[in-house]
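All protein chains of the complex are present and in place, except for one that has been dropped.
Order of writing sets the labels: A and B. Residues in every chain begin at 1.
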Amino acid sequence: MIKIKNEKTDKKEVLKLENLTIKFGGLTAVDSFNAYINKNELIGLIGPNGAGKTTIFNMVTGIYKPSFGTVTFNDVNITAMAPHVITHLGIARTFQNIRLFSEMSVLENVMVAEHSWLQNYKAKKVLHAHNPSEFPKPRWKSWFWSAVLKTPDYLKVEKEMNFYANKLLSVVGLDKYADHKASALSYGPQRKLEIARALATKPSLLLLDEPAAGMNPQETQELADFITNVRKKFDITILLIEHDMKFVMKICERIYVLDYGKIIAHGVPEEIQKNKKVIEAYLGDESYV
Amino acid sequence: MWLTDFAQNLINGTLLGGLYALIAIGYTMVYGILRLINFAHGDILMWGVYFALYAVVAFGMPWWLGFLVGIALAGFLGFGIEKIAYRPLRNAPRISSLITAIGMSFFLESLAVVVFGGIPKSFNIYPKFFNHTLIFGHLRIQTLTFFILGITFLLLLGVLWLLYRTKTGTAMRAIATDIPTTSLMGANVDRIISLTFIIGSMLAATSGIMWAMRYPQVQPYMGFVPGMKAFVAAVIGGIGSVPGALVGGFLLGMTEILVVGFFPNLAGYRDVFAYVILIVLLMFRPTGIFTVYSEQKV
Partner (left out) sequence: MKRISFKTNFILTVIFVIGSGFMLLWASNSLGDYWARIITLMAIYGIMATSYTLVNGVTGIFSLGHAGFIAVGAYTAALLTLPIQQKAMSFFITPLIWPLNSIQMGFLPATIIAGCVAAFAAFLVGYPSLRVTGDYFAIATLAFAEIIRIVIQNSYSVTNGSLGLKGIPPYTTIWWAWGWLLVTLIVLGSFKFSSYGRALRAMSEDTVAARAMGIDVFKHQLMSFVVSGFFAGIGGALYAHWLTTIDPRPTSLGIMLTFFVLIMIVVGGLGSLSGAVLGAVFFAFSAQWLRIVESPMNFFGLTIPGIPGMSMLIFAVVFILIMLFWRRGIMGRDELSWQYIYNHFSKRVGDQD
């Protein structure tokens, strides 16, 4: 939601993960994970099943609290903050096993995410505490009464929400299904709707969890174009988890490879392709082509 | 004098705790397997007591046979309820099963009002020697107390033996962790679940009959409070764990009796303790005080 002005170079770090570690019981699912993502980059995070990729997403978005290590987003330490505050600060995500609100309409799914526009007081306070000169002290406004009494300022916001949601839907090509139930969409459009829903929170960093899972080569090709397009159009940074190596090699600028919770390689696609450790980790995995 | 009071309360607490524990086992076993709070559990207890009462009063059976018949019929009732109301909803959202269980409880209570009448009936069908009071120094203990304590411990031992020393018990514990896998291993899941309901209901009915002997009255809503308390006991012990339910039952019974024993002016709030314990536990230790916390997968 909150755009951060960037006066310095384009090389500004958007996300920085330092020594990120999480333990479940005795098992260390992710072990000292270090990574950085610069503004407008498209980064891939790959690795065999159970390597801990989604766990990293869950730590970045606040669903899991890391046992150790920090997550820094636009210079603000967001480690273990509540998921909704992290979303308000500007990180949005999709899920591996699509989690749409299936009983609600396509349009409503997007508008649910826009509810965060009314709710970002805490995030603004965090930003103010971080840098008082750039971010003014936020004023608390309860939209509850405005929403119930349908005051003019609420109706104005509601109209904006509707307008922006329709705009997003036409960008992803779902505008003609706006009134359909989300569960009525087929698989590919559901994935796109999930991305549109994430974009509705106006993020500066988008996390995509296996966006190409379950798609055929042609759909995957389309998705690749779609993601590059979205990045350009929304001026956004993207981190994606993917299983399909071809797909990742094609669109990502840098790649982190994870195995058993540890980084085994990091670099541009050509380097990764030749990396021995990566080939070993993927050996016998049928999705490695 | 203080010490005698304490000993007297200790005995009463053990007695009450044992009764709670017997009911709690049914809750905890059903929850362990189906993740369902069987709201009707307390009402099955009430029906067991009525069955026993009518077996003796209307059919002229001797008291011990009447009790056994009551317990057996309660087991049958539990079996039927699972088959008719819960089995069709096994794959429905959990809230639907919970609502159905509430409806079942309401149904059993209303049916009892229609069949037996809403007026409390006296439960004086057991022989008079249970009412003899034995005096040990300053302690006064009814024969009934020994009877109840004895039966309770025998049954608790029996349940533990069944769960940990027999094949059926192993299957029950296996189903509690994972239904699909267990059925792949060749266990008949439906049969085991039915058996769980039968055993739980019979234990509850036994407890209910002993409850009725101690507070000699039967009425259609008598199952609610013991049922709620037993649920609290099950939560204290970590719902799903049978040994936990035993410990939880005794802890709860003891706490209640001791608090009321030492602060008699709080007697009106007696039921509040259990609920406060429940709420505090749910908030800070929802898996009970004996089990380890497990993460939810996203």
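In the analysis below, contacts are C-beta pairs under 8 Å (C-beta built on N, C-alpha and C of every residue); 3 or more make two chains touch, one makes a residue touch a chain.
Just so you know, these numbers come straight off a predicted model, no measurement behind them.
Trainee: Return the single residue from B:Leu98, B:Leu149, B:Val189 or B:Val259 that touches the missing chain.
Mentor: B:Leu98
Trainee: Which of B:Ser110, B:Asn131 or B:Thr177 sits in contact with the chain that's absent?
Mentor: Spelled out, the listed residue whose C-beta touches the missing chain is B:Ser110.
Trainee: Decide which residue listed in A:Glu114, A:Glu210 or A:Asp259 touches the omitted chain of the complex.
Mentor: A:Glu114
Trainee: Using the touch definition from the top, which of A:Ala82, A:Ala129 or A:Ile279 touches the missing chain?
Mentor: Considering the complete complex, A:Ala82 is the one touching the chain left out.
Trainee: In the complete complex, which positions of subunit A touch the hidden chain?
Mentor: 1, 61, 63, 82-84, 87-88, 92-93, 95, 99-104, 108-109, 111-116, 118-120, 143-144, 147-150, 154, 157-158, 161, 179, 197-198, 200-201
Trainee: Go through subunit B and note every residue touching the omitted chain.
Mentor: Touch with the absent chain occurs at residues 35-37, 85, 88-89, 92, 94-96, 98-100, 102-104, 106-107, 109-111, 113-114, 117-118, 221, 224, 228, 231-232, 235, 268-269, 271-272, 275-276, 278-279, 282-283, 286, 298.
In this text, only the chains that are shown with their structure count from here on.
Trainee: Can you compute the centre-to-centre distance for subunit A and subunit B, using the mean CA position of each chain? Integer Å is fine.
Mentor: 49
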